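Excluded from the complex is one protein chain; the other protein chains are retained at their positions.
Let's turn to chain A:
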């Protein structure tokens, strides 16, 4: 029940609301106090006061006060609405929805509460609730078209296509005169309806509908594309041919149009010359078109391929297109095409070199340098790799164009592939110095520095292009601008530097960005309807539903999970449960690294403060106007000292398992988390999924054996039903198998693959083999004559972990085998700093 106020106070209360809406919080607070002086138990005023102090950043006090308000006046819709708004602000959407529903029950006609509820419902994908809300909103304002469209969207998202279409039709039929031709909302609503009809799979009806609305539709491209698609699906070939030709006339750089055109023309794979003729037509009519010239290389074979490739390569290299290799490398999965392109590039260079006086203008990547550049990339590519040759061509190129950024960049990439992260970073920095205004090369330099674990240097490089005037300096700009690549690389470098807290800090930053991205859609639930842009909105909602499928998420999450597993395992070590791990030296190293990181963080802060002090005081910056929250854990020490690392790891893990189940690294990580948590069924689920993706993966072999071993000791203690399920579901290794023998067979089968050898040795050790034998097994990796040095790096890591006296000998031997790999280089002499 609203508690009555005197008329003076009533007008004061209205002022409070106005003040709140206009963000005049101090004034609003004052007016509220005035009312409360006389009516200390006035619920609505208490609630408004709570809302205001929440806006001033005192969330806890606000909640306490809102509860007080509710106690004072349980029947007030304002109190419940405010309660919901506070939860909404805290992003506790479930509770917010409950509170809004209460408020709405008390005040069924309130459009504001209804709106707030509806947007939360669709944000939470409560489509049935959303349909209810939208129906109510339509009933209260049925003259607004967007209310009809919104209800259709609600049915559509809930999967009821027929109902969605019906709602749109009902509105159309209510129109007395046809809307203006330039009425965008109308144009889009018709296209939206068409997309719903198409979703039902009835293409004839979709086509008929499209024909009826096409004439004046403002989205010309969508009309053309959909028409072509429906015609093709309905087998109306002649018309479909015309439709795809019209699309190619508009945009001849869209490969899908060519493919569809070939389909509807009935040109199957066998008649390549007829297919090529189609492309030639467009190449002739659009001399600047790339797709028409390049795409036939995908399907041409033999001599036809050689001729077309020669023409294309010559054209591109004469023109000096730096992406020529990038545009052709997908053909390298075909050995014939790979060799042909290699010899054509050599021919090109030879021919150019023999033509005297045809040198390209100084510094330009045309002619001979372009050919050399192609060859350098060719020999740097993993399917045609010969790094020595790649370097040779880079150096030849640099003789001709010594100041060229592209050659320097490629040279840095070659060193990266050698494993020489130090040299790679140095040379990328040289490339950067050749074009200081280009952020692309600046970004690459920072990335290479991070790969070389130089995090402070990398941030300095980044700062040349970031906005550095906020208190947090360049890092806070990178976080604000959602620079996921940087945060992830910096996190991974921090792991390598032993700074787990800092690494977690970065991975959490990425996690938070995805939360923000999910939250970002909220405003569009109302905005898109106002704009009348429906199809794009529906696309967005569907994409947001699987937002964390993005590899950006998976990579950072895998980094976080590994870090948390490490924390969990080292806790076991400290508690003396496991064998020895982490040496005293190791700890000293970590302490040193941490000190250094602290110094750097302080330095950044100091520099930012100095920078801010130098700012023109007449130019107020964002930093002054916003409440800047100081990070109370800049090094992530709190994160790293969590008592529940496995719970934290699970938080990062779940979205991977849900959205990227086909990612084997995710399943492997899932196994590691669940087996440590004693959740054997879930661990088995991950293991089986990983086996289904790649049964020959060496780590999956390790996990299968570990699971077998763990289960045979635990099975008796498990719940009978769980044990039963495990027995039937775990089929990778039979229960009676002799694991040592099983592992030996695995090793014999994969004895030439270094990664498999390392995995087999790890299992030998686990099954009780003595350390000497295992060490010998790891040394075997060095004699396998392969360019892939990474398994040897893992082997070195194992030896260090076992505190093996052979570790140094292994490092030396690895350094001799792969002299360029920075990781195996002798440790730098201690400096007195």
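Assume contacts are C-beta pairs under 8 Å (C-beta built on N, C-alpha and C of every residue); 3 or more make two chains touch, one makes a residue touch a chain; residues count from 1.
Here is the rule we use: contacts and distances are computed from a predicted model.
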From "[RNA-polymerase]-subunit kinase", "Decorin", "S-adenosyl-L-methionine-dependent methyltransferase" or "N-acetyltransferase domain-containing protein", the hidden chain's UniProt protein name: "N-acetyltransferase domain-containing protein"
Full-complex contact with the absent chain, from A:127, A:230, A:393 or A:524: A:524
Of A:323, A:354, A:713 or A:728, the residue in touch with the unshown chain: A:323
Full-complex contact with the absent chain, from A:110, A:483, A:497 or A:703: A:483
Candidate in contact with the missing chain, chosen from A:182, A:354 or A:728: A:182
Residues from chain A at the interface with the omitted partner, ascending: 178-185, 215-216, 218-222, 250-251, 253-256, 288, 290-291, 319-323, 326-330, 333, 405, 437-441, 443, 465-467, 480-486, 516-517, 520-521, 523-524, 527-528, 531-533, 535-537, 539-540, 543-544, 549-552, 554, 659-660, 662-663
